[in-house]
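Read through the structure below, which is laid out as structure tokens, and then see the notes.
Just one protein chain is left out here, and the rest sit where they should.
Here is chain A:
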Amino acid sequence: MANWDWQVFCKNTIDGEVIPRCLGSGGDITYLDWMLSAWGWTLSVALLALVVALLLGSLMGILRTVPHKGLVFLGNAWTELFRNIPLLVQVFLWYHVLPALVPVLKGVPSFVLVVFALGFFTSARIAEQVKAGIQSLPKGQRYAGLAMGFTLPQTYRYVILPMAFRIVIPPLTSESMNIIKNSSVAFAVSIAELTMFAMQAQEETSRGIEIYLAVSGLYFISAFSINRIALFIEQRVQVPGMIGGSK
């Protein structure tokens, strides 16, 4: 029914001429070159934001379970702040509003801002999962650790966290895949990632169906790779008798 035109990816982005080898050279850029570069931006935003999210999310999740009211409040406040505001609004807050209040931020590239926006947003969700993971452990483990003479940080380091993190790997996998998909909001602050490529290239070439199919494929490959890596880690670290460790 549809008449496909996959050659669109071999077209030069300046004059629309088809380039024989499909990849431009000497300053010429084809839509394929552009899409691969956009994929790179998508992965860069997503992976850096994931690092931010895992570090901050774990920290905030742990704080929410310690026997200190102030730290628990900090962790809770962080989580509620960042998970109750829509992601796109948060991105705009970082890009338009914060620099108006703190002029120094004007010099920060939008790439960095969007990594923080996406990382902080996701950290709230990870904090919730880490907290749930820690709370799912029997209280006795914590007491056992302390009774052994461990300090509280040592109890977390050697007793609680090794178990809790194993439990939360499956929901963390979902978050890691979400961050790839959520990175599409970066187009709103002029990051040349896949969603922006798709919107722009379909306007220029009028071949939206081919372009959206290709972009969907790349998103799928990216998120699915994360899924497979996480599954590999999950299998490597599983403990017999624990959730998913009943081999």
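What we mean here is this: a contact is a pair of C-beta atoms (placed from the backbone, for glycine too) under 8 Å apart; a residue touches a chain by one contact, two chains touch by 3 or more; residues count from 1.
The rule is simple: contacts and distances are computed from a predicted model.
> Any idea which of "Cytochrome ubiquinol oxidase subunit I", "Xanthine dehydrogenase subunit E", "Amino acid ABC transporter substrate-binding protein" or "Pyruvate ferredoxin oxidoreductase alpha subunit" UniProt assigns to the chain that's been left out?
"Amino acid ABC transporter substrate-binding protein"
> In the whole complex, not just what's shown, which of A:13, A:141 or A:174 touches the removed chain?
A:13
> Which residue among A:44, A:174, A:202 or A:238 touches the omitted chain?
Residue touching the chain left out of view: A:202.
> Which positions on chain A touch the chain that was left off?
That gives, for chain A, the contact residues 13-16, 27, 96, 99-100, 106, 110, 187-188, 190, 192, 196, 199-200, 202-206, 208.
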